[in-house]
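A single protein chain has been removed from this complex, and every other one stays in its place.
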Amino acid sequence: MTAASLNARGPARFDAVRLLRMLLPAIALSLMLAVIFSQQPRAMSYVGLTLLLNLAVPVILATLSQLCIIAINDLDLSIGSFVGLCACIAATLLKDTPLLGVAALVAAVGVYGLVGALIHWRALPSIVVTLGLSFIWMGLAVLILPTPGGRAPEFLTTVMKWKPAFVPLPILYAVILGLGMHLLMRSSLGTILRGAGGNPKALANAGWSLLRARVTLYLMAGTLGALSGLALVGLTTSGDANMALRYTLLSIAGVILGGGEFTGGRVNPVGAVLGAMTLTLAGSFLTFMHIPPDWQIGAQGAILIIVLALRAVLNRAEER
Amino acid sequence: MITNDLPSPADVAPARRTLVLPVWVWPLLAAAVVLAMTLIYSGGRGAADIMSAAVTFSALFVIVGLGQMLVITSGPGNVDLSIPAAISLAGAIAMKVMDGSNGMIVAGLAAALGAAMALGVANYLLIRLLRIPPIIATLSSALIVQSIAIAYGRGLKIKPPPAFADFCTGRTLGVSNLALVAAVLTAIVLLVLARTVYGRTLLALGQNQRAARLAGTPVSRARLTTSVVSAGFAGLCGVLLAGFSGGSSLNMGEEYLLASIAVTVIGGTSVAGGRAEPLGIWGAALLLFLIVTMLNTFGLSAGVRLIATGVIIVTVIAIGGGRKAA
């Protein structure tokens, strides 16, 4: 009886609201770009877009890393220092002794997996464990590179400064990353991983190992974090232990902006990529609007609040 | 036929032994051990200096930690990420309003604390209206406030009023004034937690939000109070820090974010909520400072010190944390 009356309510309106909620990250990014282009039409070019979005690539990678952790209802407060560490490894070990550098990066990713296992076995709060971990990453980075410096290996600079035909490089990478992660999360494996965040009990009852799911996601997060460090050092050409500390909060904001939620395994890789790009653009946006760069992170916060407020409004519309 | 008549392990109640020592003693003991090791290495030289520096620097961490502790106690996953922003903003406002004049100290303090507490109210409203977890609310407000603090404080090279600077760096009866402030706040928080409706509500809320509501405690008011107090304490820390270090700086709050969580958790406050250990924060703050001092004395680099801090946090949580004791 009840079910019938629920079904009877117009599905069309709900679909419109749902669609709007899904498109929110894309709308935010388009609005931002529209304003920039209207202020500075020359930005609407191959070179302009490359400059505007260059720094988005490492942010996107860090955001996707955070997305893996959030997918299993955890939170990673160490991603910023981890990206810094990987950048430092790239600027020193990887350049001077490539084999040792690769080994160090693989070991760092392995530690991520171990931490996932530890959190699962002892049912620990991920926030505190990753907080402790952030000190360890930072310490290791300082040990490897006590003062800012080092040099990026040439192949990284090449990869990050490559100029493909027609499509600006950051956009090309964003599309590849967003699409790749989207397909991975939609694969038969990714379905189980997201299910582990959505209803762990049901998944365990169906015979899946939650430990393996969590470790897999942590390993994915570590890999993406390492790639973020490599991309960052490829752009800046030198390393610094503190260079990516802001990525921790930025990556969380990016995932949330992209439609992800803290619980229930609800993540959206394409949205997260758009969210990360929006947050990166917030800086350039201000420059074009002739607002001092002091307000850059403030603009990021404002965008986050506006999008969250819009989402709250849409959610309420759907409930009604 | 084999039958499994044995009771399942879950039905057998585990024998529980109660610890004799209260939780907050452990970090204090650990701090004492670290201090002893440092002094043995240095042959006992500089004991008084180390102690007084440790107490003074710990005081600032304790003040921030007390606020973070209240937020963490309010339930699983609750953390205040806007603490650094509150510190930077309050420091900048205080210095600007005081403007180096002794007569404006009270006004500056009031303005700074008012701004910080307004941030607390804003955080609460974001949580309520947007139905988002405290972490996201404080994260977004922190970004905005940090920007305000930077824009407002840029180029601000105002020294604190002499009387205020003297207070922040001075001592009374041999104890640094900052430590006295922190001690008074600790005592107040202890009293509030044990003997007020707010304190009991907060502890109940952290243990079980639904049960707290059904027991008729004022849950929403407690959340608001917690949000405001956390921001207020961070603001106070910002003002004192500016007075102590001869002026405010743009990112003076940065190191306090992770540190405030670390001292709270190492101090024995439950991350799952419902159990607060204000005295443990002292032990944890002293411990973290003394470890750095010890490793310094041993001649180890900053990297090793950071790693040691991280290893301690992970070890403490891996041993003590975990499943909520049921």
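Observations, loosely collected:
Here the chain labels run A and B in written order, and each chain numbers its own residues starting at 1.
Just so it is clear, contacts are C-beta pairs under 8 Å (C-beta built on N, C-alpha and C of every residue); 3 or more make two chains touch, one makes a residue touch a chain.
The rule we apply is simple: contacts and distances are computed from a predicted model.
Between the listed names "Iron-sulfur cluster assembly scaffold protein IscU", "ABC transporter ATP-binding protein", "YwgA family protein" or "Type-4 uracil-DNA glycosylase", the UniProt record for the complex's undisplayed chain reads "ABC transporter ATP-binding protein". Note on the undisplayed chain: of the listed residues A:L31, A:V47, A:A202 or A:M289, the one touching it is A:A202. The chain omitted from view is touched by exactly one of A:K161, A:R186 or A:R316, namely A:R186. Between the chain not shown and the residues B:K96, B:R128 or B:R275, the one that touches is B:R275. Seen from chain B, the chain kept out of the figure touches residues 1-5, 7-8, 11, 191, 194-197, 200, 203-204, 207-208, 210-212, 214-217, 270, 274-275, 324-326. Counting over the whole complex, chain A has residues 1-4, 6-7, 14, 18, 186, 188-189, 191-192, 194-195, 197-199, 201-203, 205-208, 264-266 touching the chain that is not drawn.
We adopt the following convention: only the chains that are shown with their structure count from here on.
Once the centre of each chain is set as its mean CA position, chain A and chain B turn out to be 29 Å apart. Those residues of chain B lying in contact with chain A across their complex are 76-77, 79, 81, 126, 129-133, 135-136, 139-148, 150-151, 154, 258, 261-262, 265, 271-272, 301-314, 317-318, 321-323. Interface of chain A with chain B (complex): residues 75, 77, 118, 122-125, 127-129, 131-144, 146, 249, 252-253, 256, 262, 292, 294-302, 304-305, 308-309, 311-312, 315.
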